[in-house]
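The complex appears here without one of its protein chains, the remainder shown in place.
Which chain is which? They are A, B, C, D and E, in the order written, and residues in each are numbered from 1.
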Amino acid sequence: DFMKALEEVKPAFGVSEEELETAMDRGILHYSPYIEHILNDGRSFVSQVRNSATTSLLSVLIHGPPGSGKTALAAKISQESQFPFIKLVSAENMVGFSEMAKIQYLNKVFTDAYKSPQNIVVVDNIERLIEWVPIGPRFSNPVLQALMVLLTKKPPAGRRLLILGTTSQRSVLRQLDLQPIFNYELAVPSINTHKELAAVLREVRAFDSEAELARSLHELRETTGTDQVGVGIKKVLLGVEKAKEEKENVPSRLADIIAQQMAANMD
Amino acid sequence: DFMKALEEVKPAFGVSEEELETAMDRGILHYSPYIEHILNDGRSFVSQVRNSATTSLLSVLIHGPPGSGKTALAAKISQESQFPFIKLVSAENMVGFSEMAKIQYLNKVFTDAYKSPQNIVVVDNIERLIEWVPIGPRFSNPVLQALMVLLTKKPPAGRRLLILGTTSQRSVLRQLDLQPIFNYELAVPSINTHKELAAVLREVRAFDSEAELARSLHELRETTGTDQVGVGIKKVLLGVEKAKEEKENVPSRLADIIAQQMAANMD
Amino acid sequence: DFMKALEEVKPAFGVSEEELETAMDRGILHYSPYIEHILNDGRSFVSQVRNSATTSLLSVLIHGPPGSGKTALAAKISQESQFPFIKLVSAENMVGFSEMAKIQYLNKVFTDAYKSPQNIVVVDNIERLIEWVPIGPRFSNPVLQALMVLLTKKPPAGRRLLILGTTSQRSVLRQLDLQPIFNYELAVPSINTHKELAAVLREVRAFDSEAELARSLHELRETTGTDQVGVGIKKVLLGVEKAKEEKENVPSRLADIIAQQMAANMD
Amino acid sequence: DFMKALEEVKPAFGVSEEELETAMDRGILHYSPYIEHILNDGRSFVSQVRNSATTSLLSVLIHGPPGSGKTALAAKISQESQFPFIKLVSAENMVGFSEMAKIQYLNKVFTDAYKSPQNIVVVDNIERLIEWVPIGPRFSNPVLQALMVLLTKKPPAGRRLLILGTTSQRSVLRQLDLQPIFNYELAVPSINTHKELAAVLREVRAFDSEAELARSLHELRETTGTDQVGVGIKKVLLGVEKAKEEKENVPSRLADIIAQQMAANMD
Amino acid sequence: DFMKALEEVKPAFGVSEEELETAMDRGILHYSPYIEHILNDGRSFVSQVRNSATTSLLSVLIHGPPGSGKTALAAKISQESQFPFIKLVSAENMVGFSEMAKIQYLNKVFTDAYKSPQNIVVVDNIERLIEWVPIGPRFSNPVLQALMVLLTKKPPAGRRLLILGTTSQRSVLRQLDLQPIFNYELAVPSINTHKELAAVLREVRAFDSEAELARSLHELRETTGTDQVGVGIKKVLLGVEKAKEEKENVPSRLADIIAQQMAANMD
Partner (left out) sequence: DFMKALEEVKPAFGVSEEELETAMDRGILHYSPYIEHILNDGRSFVSQVRNSATTSLLSVLIHGPPGSGKTALAAKISQESQFPFIKLVSAENMVGFSEMAKIQYLNKVFTDAYKSPQNIVVVDNIERLIEWVPIGPRFSNPVLQALMVLLTKKPPAGRRLLILGTTSQRSVLRQLDLQPIFNYELAVPSINTHKELAAVLREVRAFDSEAELARSLHELRETTGTDQVGVGIKKVLLGVEKAKEEKENVPSRLADIIAQQMAANMD
């Protein structure tokens, strides 16, 4: 399994388009100007790596609450770069790996990345890679240390590397001395206002009419007593699908579901 | 033993009917409207996975006190789904496995599940799978991390997966950052009132007459001084069997046994 | 050694009479009505497993102070059952086993037990099996987890299993979430009163006359200033043997020895 | 090395006289009536094991301050018993053994001991066998657990076994639940008074005359301001040898050395 | 990978020029007199090792904030020495090594260093070599202990060795008893004043004119309200490259970036 996983990295000279597509399987909705800002910052990092005479290595930490769209945005920035080598590193490809196997795998991805002229490595969901759990706390120090070294190891002459890390546990990474190693940071927000929520619901055609949309948001406001939302885009989109499942009274059902998601945040 | 266990997963393309039956060996008694509510929610999750164009993965945490019937209800929901692949994952099949062997086994079950168009994986008694013990506390972080990843790993295109986790330690899973990973939750209650208890006793024909039932409950109320019960269905059914064992004075004996079970909850 | 130990389980289809006899090598003295109560409860559990249509698995925790006779009583209950398969599992047969070897051994015993129609497994001195030590505290979590699973794993259709666990550390098992897993409990007391002590001394003919017995108890009361005893049957019987060793002045010597045993309880 | 060590146990059917002699290389001085009391108690344990119809296993914990003579007294009691099998188990024969090797070795010694009709096993310096260190604290739980089991494992029918444990850390053994497992205890004191010290010095002919002895003790009392000593026999005998080394002014030098040993106790 | 890494040390009899060049890839800017002081101290250590009859081993700890230029200065001192053997030891060459492999690698470097008459070993980023993480805290004690020994092990007769350690965690090394083992220390500062910053910006031609430089610093002072900077040379140089990337309004952008870097120090 481990050998096969290593194999899989090899043909990855070139971009794993499908992987990137899966990561943004529900598209990128522009429900707020922030989304464009984030993508712009991403483009500027790509450009610095591409053009600068001296910057051969740049690392960016994309952080935000669970389900806010970090992985999708990292994928989008990577895809737009048109760099010849893009690799998304995720714990999903390392289930059952020993600590050492994980490190070998990471090392292999970076070694491959040093072979193309311009490269992006997305290190997704870093808290999962280092097996963080708050009780203890416990984590894999060997994997953490390997990441620390790989994040600062300069590519050989003529090679350029942009590293995009993602996490919903920035403060953990900070305590572990990992966050300050990144050169820059990008913050991804939740859907925070009714206005942003409405933008999402319109784009995905959650309802048949603006009237239904208004009714749904009105009910939500009645239930929760606030205009704040604070739910990640991922959960909202899943909620829409569940609401539509039962066909009847979708606006009320959605208001219910979102209200429950907001409550779950608090408990 | 380990290799054999892996083998056993393979032929499981298809449903392990017997396993499901064993899990609900004393049937599903409808001693309260809640039972139907839970089954309805279960049906709606099954339906979302079956029909939605976008929801290819859904995870639900079924939680409640020990012996409240979580495993039996998960089995019932699975059986009703008529999905082509249903697998019940339990620590009982992994006695003597190393941490790595457990992870390989889990991984194999999910990999198999990615091969059928519609799948249910019941991850039973999660606290036992991760070897939780409150002193320390100790648990298997590798197994926990593998579960965290497998719970969010999207099946390949065209495959759908419903994951039903069960636990009587929801707050532990919360501390371990595992509970928030589930998309939805279902709460299973104990038998809480004399009315619910009476419904159970009638359905299983614990007594020969309504008079005996009334006497038994009356004695129970005298002993405990309350109308609350707070004992899981599993214990109640076992108590009925013990009471009936001795043939004489079953109503009194049962009142005794239930009173003792209620006391055990408090000590 | 380990392979040999596994071998030893195999021929154990059938009852290991000698093992049971050794466990109650000084017989069962009826020094108090409690002893008969305990044996009666034991018989009723045996009967429930033998006769009930639905109860295929029952687990009972026999607990009490060190040397109070837990193992002997478990052996007695087992022997009386006349079940075709009875196995006493003890740390004494696992000296030098690794954690994994212990688990394999336990698993083998239970797997064997699933082959006879009616079975008793005595899991003796659970704190020793899980290698409990209060400093730390430390214990073998893998062995504990295996026990937790084996205690609740239903035998295959048509097989019945009664599990008798023994421990002098009930509160430890409680902290470890192991005690609540047992379906029922039996408490074994120490020898608590001079009356009970006298019954023992008479039954084993500790003295040549009732006068000597009276003198010995009188001296004991003088020394300790109380009618309480609080010493396990095992220590008392050992003390009688030591007192008789020196032939002279047995009543005084015995009073001394019992007084010392009572003092040891307090330091 | 380990295999060789196991070998060495085998021919030990029979008594290892030399080992016993080495353990009491400076003899047993009767500097106080306590010494005889201890030996008498020892003889009575030997006799109980030899003669009783029922006592096939007896364990005694010999405890006292460092260098008080515990090992020498255990050796003396063993030697006097004239039992056909006597074995002194010590960490000195297990340097470089893994935990498992230590347990195998212990197990082998006890298994051998079950083969002779009457046996003594001296388990010397238990805190060293279990690798106790107060920082942490740390110790080998597997070795501790093996000892716990071996100390209570009954020899086969017809075999008798007396176990003599020694320790200068009784309270540690108590915290580890090991001390209460012993059936009896023997306390060995330090040399506590000038009178006892004088008895020792006379017996080993530390000085040429009683006058010198008196002068030495007088100086010691001047320096320390007390009649208490509190130094183990082992240190005292070593101090005598050092004092005599330099030939001149032995009484003063000895007073000095003993005073320093008393001071070391306090720092 | 490990064997290859060991191989790589072997041909290193002689200086690894390229490695040294990479370590100071943006040159050594003399933005303050301190830089020259540090280099002078370095030269004097080199000279003591080269000339003294008795000093065959000298160790110096180069410490300072992240990115202050420690590694580059160690490389510069080494390069100027013209010693026949110079080796830079870094965690970057040991990704995926076990603790033992790391120690073997370190040992090999020092053993090689004992073969040339005059040697420098740079032990870079010691906190990474010992896998330090503040949570726990955790670190590799075996690697730490090996370093402790290698830092004080005298080269064979006729060989001389200068060890340059670098760290941004001096206080950690102090708690670990590692810092006091070094014979001397060199402190490397951040860029602390606007004057020093201006010197850097002039040397790297960040702007087209002095006017732009003045404007940029003015804006920086407006934003931050202080003349202090406290940012390492490495970050400053990276910031210049980013500012220049976007071509327009470089002075403002640079002021922004430096202000952000200063803020990051505080959060």
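The rule is short, and it goes like this: a residue touches a chain if its C-beta (ideal position, glycine included) is under 8 Å from a C-beta of that chain, and two chains touch if they have at least 3 such contacts.
Since the structure is predicted, the reported quantities are computational estimates derived from the model, not experimental observations.
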{"item": "Touching residue (missing chain; options E:107, E:192, E:223 or E:260)", "value": "E:107"}
{"item": "Residue among D:41, D:131 or D:185 touching the omitted chain", "value": "D:131"}
{"item": "Absent-chain contact - pick from E:23, E:73, E:150 or E:220", "value": "E:150"}
{"item": "Chain E residues touching the omitted chain (full complex)", "value": "44, 47-48, 51-52, 54-55, 100, 103-104, 106-107, 137, 139, 141-142, 144-146, 148-150, 152-154, 175-177, 180, 183"}
{"item": "In chain D, positions touching the absent partner", "value": "1, 22, 25-26, 66, 91-92, 95-96, 98, 128, 131, 133-136, 138, 237-238, 241-242, 244-246, 264"}
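Here is the rule we go by: only the chains that are shown with their structure count from here on.
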{"item": "Rotation angle (°) superposing Cα atoms of chain A on chain E, nearest 5", "value": "60"}
{"item": "Separation of chain B from chain D, taking each centre as the mean of its C-alpha atoms, in whole Å", "value": "58"}
{"item": "Centroid distance [mean C-alpha coordinates] between chain C and chain B, Å", "value": "33"}
{"item": "Multi-partner residues of chain C (each touching 2 or more other chains)", "value": "none"}
{"item": "Pairs of chains, among all present, that meet the touch criterion", "value": "A-B, A-E, B-C, C-D"}
